[in-house]
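Only one protein chain is missing from this complex, and each of the others stays in its spot.
Think of it as A and B in the order they're written, each chain with its own count starting at 1.
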Amino acid sequence: MTGSNTHPMRLVTIVVEALAQEPLTRMLTEEGARGYTLFEVQGQGATGARVGDIAEFGNIQVEAVVQPEVAVRILDRLEREFFPRFATVAFEAEVRVLRPEKF
Amino acid sequence: MTGSNTHPMRLVTIVVEALAQEPLTRMLTEEGARGYTLFEVQGQGATGARVGDIAEFGNIQVEAVVQPEVAVRILDRLEREFFPRFATVAFEAEVRVLRPEKF
Partner (left out) sequence: MTGSNTHPMRLVTIVVEALAQEPLTRMLTEEGARGYTLFEVQGQGATGARVGDIAEFGNIQVEAVVQPEVAVRILDRLEREFFPRFATVAFEAEVRVLRPEKF
């Protein structure tokens, strides 16, 4: 992308029931995320009996910019520990950051 | 990107006047979005007389992760139905999701 002073990193986004906030943010820190932002959101997931759907109220969206290898570990733990227990949506995207030494 | 267990998808983001919430979320569901998140945001659009600018207050941002072909249909309906009626900004990005069968 643009500048010579931006560096490739991953933005990991997790939408989850608000009750998962504490274990989620603790896991992010354990796996090496240096920070995150947390939004209270309204959401509407698929209706019906699917495991992992998002409830209509009381969700949070948590975003963390991390090194690629940290993203791998976070996604792995989401898959193993959070998807079975909480209504969770998780995705990653490529971003370029200023001041990569902070991440 | 990272893991063998993530799958390419599109993140469609729409910033729009809050009064468009009901028709927008209904359209997303009709076109195949399995869920979305909704944020109340402050925004400031370009000043002046342009059609489609974002008003200073009372906007929402709606994000939906969808299959690529669903993104095409959503963007097409935004273009045809929402841009003429509401102050709307819409964009899409590539993301990789866990558990693609939910989308």
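Basically, contacts are C-beta pairs under 8 Å (C-beta built on N, C-alpha and C of every residue); 3 or more make two chains touch, one makes a residue touch a chain.
Fair warning: this is a prediction, and the values are worked out from it, not measured in the lab.
Chemist: Which is it among B:Ala33, B:Leu78 or B:Val97 that touches the chain not included here?
Modeler: B:Leu78
Chemist: Given the full complex, what residues of chain B touch the hidden partner chain?
Modeler: 10, 13, 15, 39, 41-46, 50, 52-54, 59, 61, 68, 71-72, 75-76, 78-79, 83, 89-94
Chemist: Touching the missing chain, which residues of chain A?
Modeler: Here the touching residues of chain A are 1-3, 5-6, 9, 11, 25, 34-39, 65, 93-99, 102.
In the analysis below, only the chains that are shown with their structure count from here on.
Chemist: Where the CA atoms of chain A average out and where those of chain B average out, how many Å apart are those spots?
Modeler: Between these chains, centre-to-centre, one finds 19 Å.
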